[in-house]
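Only one protein chain is missing; all other protein chains are in place.
By letter and in written order, the chains are A, B, C and D; residue numbering begins at 1 in each of them.
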């Protein structure tokens, strides 16, 4: 099993290299440079050229790429031009925020979606099922940011239940209070994200359960005299939940995508917002690093899913 | 009140001060928290060192620390005594002598010393410095050029008569400039660096170092308690502050996005926003916020303005000078004037500015009360005149075309460059295009749509470009009003390459020896404004107010530049909860 | 063969499925008895209702989609009147069932041991240890060479024959009186089929159980069955002891089936082919002899209007009197010649 | 041998026509017919179908009568005019432009993008999935690596980067950019079905009948997964209508001169507009939801008719 995982990771390496070159080139191809944006009378263009030069921005791209790779092997992703800070540290701080939020959203998604999906499937075709299906349809059809914007407006401003910006209150003292404050800040984005994220899980789970309900092994269980309740517990739910567990890895992709929106709407300083800002500042180093990190996270998500799946499903267990 | 706005078409009048008649509630003040919002769409960067910071968010986020400002100044930004240091200029000796007050201390209790002044120049001019604020003007300081190149280890032109730990620093210039009297000039830094605090850190790494980001020290009324990266700062009184002691127990500053600020203030999440001379709550915000209960609005003319510029030549990289090109499409003065007369900026300002914006009648904004020519006519809507100018200059509709062609009879298409922004600005662009179409000029947006900021400046900063014939740009100004860096003959930011002899002469005059005389300098500025208006090479579009609502529990809120140094120490609260 | 008491008595059972809102009989008016210590084979072509009969006895039909009438008298209880909980007392405990497809009938995610002991969870009060021992015992009993190892494996790790043995182990775990085996060997090779049938027989001997063996393979029937019921189009058309059915078949359908088997004697001849097809549920005729369309040369008059079972000798019953006049077309010619 | 065959046949050429005719009368309904029957049997689905088709037609035709440049002319005097005022039935937006007209043109543009995107990405994804699923070995391996790579790319980020690079993009370019990233889902689905379909004996039969691989893929396998293709395409169409809105919200969507449902809904990014000027964004949002709901409902019906056991309509 470890061997297989290791092999999978090795296979990823060329993909990551190609991605890095691609991203690097694309970032360079964007019009402007990190210093154009800071146009104000105090900034002497000569000084900007000087800065461009000492940052090697006039070198040919392969040279720049090579330098970047060399630095990368020293654990250095370069400096952010905008934030004048090592990219690793900058992203490190933001990544924690994004991952907090993502983790919370994931947990919440499953807390909401699992009962919903199972309930709907158990009462297939009846009223609760219809209601849940309508819910999933409608949520599927509303663009994510609309959910966010309206959520912020209602729960943040009108009702004032939740904070609307940031990741932590500025006055929270370290310790319990600051953890509490962090949780308080991710509640609303987390709930809204989860509301959106449930759609896939509910639909997937529902069809899994319905398939399982009709399967031969459930008929076998019935013929063993297992009561209906236990059939659901031991056979149907268990068998349909396992593939859902593997879904968690794939959902990383969706969460990361969503982070661009959630963080923008909530001014939540995570990687998504950092990306949007860095785009307008042409902060190459940050853009490159973020795309690469998101790409790697996507890869790891897939890997994670495969691993979970191979753990829970004996049929595809990796030796 | 210290109302600087007397422009005829501004609908709203702001006071720079919120005169709160309630009594200060001592306990509420002592235990309370003043909550300020920092309006920005992106997290602030967290660079507390103002010389290294590259955008305004940081200076707002760390404003209660007073950003290591050396000088106190008056409402015209002229340096006066009474700040952390006093400055004395000696024109004959070509020196500036800066003397730190005896009780000047950093917020960690250590004294402010002469080396702190000198080190500011070293940080700025170091060859590895990441600061983008260095400009060739600083090479007016003796030895600065050598230091910047890396051939000298120190700046020979800065001396410390009492030694590094003394209180006096003397700067030797090659040439004195009247602008040195003003804060924000490009010869004398207004900042100091806490040398002892940061001396062990290579200048190249300063911006990312802990003393700058994690545990910075300040000279202002408040000291930093905590910074949540990119999001918020919180402050408490600095007991080492030399001046009036700070009174409010805590100040917090939180980043709030432009989209959310109205709602945030309406729902009383903040007392006010961090005051900043060029910060802008726009006209729409004003419309939404002007009547919110419990708040009073204060404002002063902004340090920024928007302008139309025409592409008139190119930048000669060899000589380092802007050169006009008579063959350019927009070289015809009548054409330029006609285009400006065709616009109804007044209407736009009224509609979208809701009174906090007004048509710019000149290129010096009203915040510079002394220099601003309030009587300049500028370009108010006058279609008839526009048509006449065009007709007279030979821009006629030929062969039944609905568009005017150029005097040679060739079809004329003018490319208008505009930056992408919010819906109202983009509606404004459309309005301008329509106005130009009304006088028969075929004006089109470059690429058919507003251009994203970076691409916009990327195009304009090329030494020579033909993509944009005219464009709408924005300046946020330094508090020193000289124009050489914007419109000077050698200024790379003179992106329209407007460079007549008269212009060069007037701009030089702003800073030559005659300018030491305030009256004479004022006249030069007015002459220049008149000249610029007549040439229509660059024409102001809108001036605006830097305004903000203040909750009525706050007392002592005065955003006049003259109060800048003491702004935070003057604040108190009249109640523990927001009104 | 100690007792031959009947313990399952199926009386007039019909099962109808709802298709497009209408009910169609898949089996109609079935009467059958099963005795201890016997193997009753039910044979018939695909689609004639064999599985439906089995699942009806087991009560595995969704009541919303099916309509069942009649009586299934199992040791004095009419199963059809039971509720779900009541039924569960019988399923697995008194009645075991073996399904056709051995792969899909096992839960792919559970170990063999868990699947076998599950049935004991509900019908015995064994301790975990006892259950474990019993599982190994059962696996051994059904002829698995290494019970310990197999108990730990997952279904996909076993071959088809082994899976079928596991299913048998599940069915007999609680020593049921009745085992219903629905085509237990169809998916298997001849050699394995023979082994599985051996296992079934041994178990029956040990438990004195009655077995209903559903199959369409006449060879299997001939080898294993004590009594045989031949089904056609939802009805039983002939039943009797294995000897009666194979040596003196009466019903034209039974005779046709037997005749279409490749035999040593007619090696180079064509095989006999029954004309036409088994009618689908919606096209099932509800009057007259359902087999009549497939033997058109038999005169109309030979068929009863409402065919009933006729007793020919003890235990041997045939539906409809057409058997009396039935001759294969070529035989008829032979007679003429 | 040829004679042998003929000996067996007593069919004359004249009979041929008659037989052909008789046979074709007995022919089973095509899948289109089955789907149609399904719609006839399901009233709400019929309603949804009519709404969608009717709306698309309306928008396409009505948009022809709207002079877009004229419509997009600003009139700042009508700044956010309320519905019913100044002759604006649906109100006006910040630029004083009719929301009603923008809805029509915007819907046309959004639907256009959705159609284009669905066509391009589905066609590509289907071909990719078919080819990759049919051939095993290096072709499949290579195609799977490309697929893996595409899956790794953070979609929205890449689109934003691309949109930033391409200075002069419009609806068409945007459609193409989206297409780069939207074929994966389809290709994955199609591939897995193709894999299982390729195992079936009719493929082997076609091979032994001398049919070329290309023909087997597109003439044998593809029709067999056509119901899957139809369902997937319908559902992606529903999804694609909303694709551009998100980017417009982030400010990387269509330029303001090209109205779309996305640019309209993006008006909601200012919380003030949410209540104060609700007409600038709400109708577009509702429109998207209704369209998307109807289309996904249609997708469900199509899916049902593809699955014979769930059909409501009588087909026999």
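Convention: a residue touches a chain if its C-beta (ideal position, glycine included) is under 8 Å from a C-beta of that chain, and two chains touch if they have at least 3 such contacts.
By our rule, contacts and distances are computed from a predicted model.
Under which of the names "SMC-Scp complex subunit ScpB", "Molybdopterin converting factor subunit 1", "2-oxoisovalerate dehydrogenase subunit alpha" or "ABC-type oligopeptide transport system, ATPase component" is the non-displayed chain listed in UniProt?
Result for the unshown chain: "ABC-type oligopeptide transport system, ATPase component".
Identify the residue among C:82, C:242 or C:302 that touches the chain left out of the display.
Of the listed residues, the one touching the omitted chain is C:242.
Which residue from D:67, D:85 or D:209 sits in contact with the chain not drawn here?
Of all options in D:67, D:85 or D:209, contact with the hidden chain holds for D:209.
Touching the missing chain, which residues of subunit C?
On the side of subunit C, residues 45-46, 160, 188-191, 193-194, 198, 216-220, 222-224, 242-243, 246-247, 256-257, 260-264, 267, 270-274, 277 touch the unshown chain.
Could you pull out which residues of subunit D are in touch with the chain that's been left out?
On the subunit D side, contact with the omitted chain comes from 1-2, 4-6, 8-11, 13, 16, 19-20, 22-24, 26-28, 200-202, 204-211, 220, 223-224, 226.
Here is the rule we go by: only the chains that are shown with their structure count from here on.
If you tally the C-beta contacts for A-D and for A-C, which one comes out higher?
Counting C-beta pairs in contact, A-D comes out ahead.
Could you work out how far the Cα centre of subunit C sits from that of subunit D, in whole Å?
Computed value for the inter-centroid distance: 50 Å.
When the centre of a chain is set as the mean of its C-alpha atoms, what distance in Å lies between subunit A and subunit C?
Chain centres of subunit A and subunit C, defined by C-alpha means, are spaced 55 Å apart.
For subunit A and subunit B, let me know how many angstrom lie between their CA-based centres, rounded off.
Here subunit A and subunit B have centroids separated by 39 Å.
If I count partner chains per residue in subunit C, which residues reach a count of at least 2?
Within subunit C, no residue contacts more than one other chain.
Any chance you could list the residues of subunit D touching two or more other chains?
Touching at least two other chains: 164, 167, 269, 271.
Okay, in this complex, where on subunit C does subunit A touch?
Interface residues on subunit C, with respect to subunit A: 58, 60, 84-85, 87-93, 95-97, 99, 101, 104-109, 118-119, 122-123, 154, 156-157, 167, 170.
Using the touch rule from the top, collect the residues of subunit A that touch subunit B in their complex.
Going by the criterion above, the answer is residues 30-33, 35-48, 50-51, 54, 79, 82-86, 89, 93-94, 152-153, 156-157, 160, 164-171, 267, 269, 273-274, 276-277, 280-282.
Along subunit D, where are the residues that touch subunit B in the complex?
Spelled out, the residues of subunit D in touch with subunit B are 72-77, 79, 93-96, 164, 167-168, 251, 255-257, 267, 269-272, 276.
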